[in-house]
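The block underneath contains the structure these notes are about, expressed in structure tokens.
Excluded from the complex is one protein chain; the other protein chains are retained at their positions.
What follows is chain A.
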């Protein structure tokens, strides 16, 4: 809350603004990299491929691995955790997969799960959730004792989450349970994102694309200027990025 009175607002004209913008030198290649980074991390494989051809920029990862990563993510999001895991574990040269990429992901996967107990726990947890969701209670109990109990012993910090998951089985109508949030699509989304992020990290990719952060910085900057009661050409629509001057 400003207590100083500013009798006159500072104004920056559109010409001034555009001149300042023009003075900033941005490398075209850097812009391309930003876009490519976004496409790769978010998994838009075809777009990345096309963009690579148009811009002459090679993506930092093998395009086919993007496909694999997206397939895996989609599988988890659809509740098919087993399929996701099996697909990667099956080093089966008879299948119609691009072998080199498959081989890469396989080794990545081993590295990821062996060095990331939290991810492993969450994948197992998701498997349990799916079994419960499908009403396969017998299998769920077996799975819980075979796979989940040891996780709790190995890492006491997971116990709380584990017990919440087990609590799902306590209610006939799972939707009434106080832990029903575990059944929401959001839970799958969380697990899928965690897996995606882990794969990206182990490929020396960043798990968050830079573009959204830049956008957030733009919004923040404009808010700062607004708070200072400065009149300047503003971007209101981020789709068109038109500079709009407000009249006094």
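One rule holds in what follows: a residue touches a chain if its C-beta (ideal position, glycine included) is under 8 Å from a C-beta of that chain, and two chains touch if they have at least 3 such contacts; residues count from 1.
Here, contacts and distances are computed from a predicted model.
The UniProt record for the undisplayed chain lists the protein name "Armadillo repeat-containing protein 8", from the options "Armadillo repeat-containing protein 8", "Trafficking protein particle complex subunit 6B", "Cirhin" or "Non-structural maintenance of chromosomes element 4".
Touching the chain that is not shown, out of A:23, A:146 or A:172: A:146 (per the contact rule at the top). If you put the hidden chain back, the residue from A:18, A:46 or A:157 that touches it is A:157.
Considering the whole complex, the residue from A:113, A:211 or A:243 that touches the absent chain is A:113. In the full complex, chain A contacts the hidden chain through residues 33, 37, 58-65, 80, 82-83, 86, 89, 100-101, 103-104, 107-111, 113-117, 120, 127, 131, 134, 136, 139, 142-143, 146-147, 150, 152-157, 159-160, 163, 201-204, 206-208.
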